[in-house]
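Written out below as structure tokens is the structure these notes cover.
With one protein chain removed, the remaining protein chains of the complex are shown where they sit.
Up next is chain A:
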Amino acid sequence: MDLRDSSPSSTPNRDGNAGDDDGVLSVTSALAKDAALYFQSRKFAECVDVLNQLNSKKENDPKVLHNIAIAEFFRDGCSDPKKLLEVLNNVKKRSEELALASGEQVESGSNIGNNITSGSKGSGTTTSLPASNCASIIYADEFDSSVASLNIAVIWFYLHEYAKALSVLEHVYQNIEPIDETTALHICLLLLDVLLACRDASKSADVLNYMEKAFGVGNVSQGENDLAASVNASESPLSRTLSEDPLDEMFSTLDIGGQNLARHTGLTSANDLPRITVDRSISGVDLKLKLQLYKVRLLLLTRNVKLAKREVKHAMNIARGRDSSMALFLKAQLEYARGNHRKAIKLLMASSNRTDAAMSSMFNNNLGCIYYQLGKYHTSAVFFSKALSNCSSLQKEKPLKLLTFSQDKSLLITYNCGLQYLACGKPLLAAHCFQKASLVFYKRPLMWLRLAECCLMAVEKGLVKGSWAPSDRSEVRVSVIGKGRWRRLLIENGTTRNRHVDSVERDVWALGDDGQPKLSLPLARQCLYNALHLLNCSELSNSKSILPSDSSLEENELSDGASSKNSNYKNLPSNDSKASTMPAALINLNGDLKEPKGGTNQEGIQTFISYYEDICRRENQMIKQALLANLAYVELELENPLKALSAARALLELPGCSRIYVFLGHVYLAEALCLLNKPKEAAEHLSIYLSGESNIELPFGLEDCEQWQVKKHIDCEEANVGAAAAKNSSPEGLEDFMFLKPDEARGTLYANLAAVSAIQGDLERAHHFVTQALSLVPDSSEATMTAIYVDLMLGFIFQWCG
């Protein structure tokens, strides 16, 4: 029997114990040991065999079932994660039921004395173990389902279902203290990855902070980096032993017995380092590197470039001589975030072991990002498609590994592709990408905005049924009908307004050949509403969590900030944060100005997290402006002036609206009013840009357009090299800024004021404005049409019909 050969260590053990007193227990535990050994040596088929023997002895034991499911999953080549999830969920449910039942038992049978004696033997036969009566209500060891929960979360994580993983993990994390070291560590690490994937900076910081203390990372190194910890260790006993003799004297006289006074000092560090016995499956330095890298990711997420730079350097130091591709990628990301594109490319080149499909897909994707930012959209397209083909070769790899699922980043890359197609003016392809990526991105307002932009671009380019090709739209046509004395002139304009309505409305939700909704204005409207809805939801939840911390600014922030931010974490972090502010406070007291290098202290974390939350809030505001502007535009196109009116109003009411969107808001609002027969009010809205009687100011300046321009930062470090490079690299896609120049915007205002004046019958004024407009936007067919209209009305063209 090969079982014996492959696990020699277990055989004597089993033989020795089998005949002895506690028959069943020792047999099962021996089998369990065998199974574990097989599992570790990745002999999953044998492992399952042993487990099945075990299962026949301990029927329906959740832990056995759990391990069977895991082993079978590996044995079958990780092919069916959904099935594994199902089994694990059942195991978890069963464990919880059992735990609950045993908890009730404790409550009812509170007669301690009797059971204790039987328990002391430690050889209780089966489930009605002494453990159950003594076990605290918090935690029943035997029915602990934390490993099952962890595994469930792992699978969700690999399937990119971060929200589901998070809800499982958060539940476990709330009660993490009793969980054994190894599992707790894995839970924390996974939770960090999930939180970072969800871009939840503040919770990530909490967990990171907890881990640094709980797993005693500071102590693993020589302590050089964890000034805070060392200061704390040396400082606190000192301050505490100030408690002078009177007390001890008193207590001893009062007959308390000071047997264990010696322990007194030993206790001091207890709550700082409760998990000093770190799990050895991850070596101290590895763990330290891991945490450091998480920290860098958190800092990058929160756009704290400066700190990230320092921390990534530190990470590189720790990583010396190890596999540091992650560190290199992060460093490249940092340089990318700082706009040092050349340097970022160099780092990526250095890191990549490009034989690995997973790595090269990431490598290519990141290069694509860099070239996109450089304005070289076609180059970036090449890299994105390379990255995608890497992904598809990854999917073909056999045997499947669990990691393969998460390494398939094709949907993320597809999103990048969508952006790149949009930048290249290919709305149909872009929309296809976004629709694919929406499986992952459906909760992001920005994704829906992009989809709406695809619709608008497709309509604009005449790619949608019922819209006019740009060549038809942008010109005024005069055709001659008849000859000689019967000659008539027919003046037509491409931009006749009701071009879309009837042709498009018919098949609003028409699906294309690929089963995706066809691009259309109604689809754009739907997307914009989706985005607005998501944005409002997130605002609502944000305001809930932000309010308390806003009211308890500064000082309270230190101690209560973490706990008030997220009630889920109420117990642990509030204690933790207090503990961690202590060292910082001590440092300040001592006038020691050196910052703790390794440990970002809580105060700093709070500042940069609130800074990050500020950024997010501002970004959301920007998105909201764009959404409302687009919505107003779409409603006008769909001839819903009332809805356009309310969207434009909402846009103008947004606090801190950028000048470009204010301009658009006024223009759309005025047009909607005009369509609703309120030319006077419309004129008033446009007139805010009037200075004096008839001169219009620039509605916005070039500086307002900056956001839209391709960024070509040159970092000070490589200013010399970078400047030359930047000069050579003129963006391919013409000007990236696709909007009106300030002067053109001014012309637009003139033209629209002319239209409004004409409608009101003030033809002189209309004539003045339209002349101005044509000098600024000579190519505008609309302005030309208005000019023709005004001329006709003024009778400049001799004898017209009617």
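Just so we're on the same page, a contact is a pair of C-beta atoms (placed from the backbone, for glycine too) under 8 Å apart; a residue touches a chain by one contact, two chains touch by 3 or more; residues count from 1.
By our rule, contacts and distances are computed from a predicted model.
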From "CCR4-NOT transcription complex subunit 11", "Ubiquitin carboxyl-terminal hydrolase", "Sestrin 2" or "AP-2 complex subunit alpha", the hidden chain's UniProt protein name: "CCR4-NOT transcription complex subunit 11"
Omitted-chain contact residue, chosen from A:Pro178, A:Gly701 or A:Pro778: A:Pro178
Absent-chain contact - pick from A:Val48, A:Leu98 or A:Leu189: A:Leu189
Candidates A:Ala99, A:Ala315, A:Cys433 or A:Ala758 - the one touching the absent chain: A:Ala758
Selected residue (touches chain absent from view) among A:Ser438, A:Asn630 or A:Gln772: A:Asn630
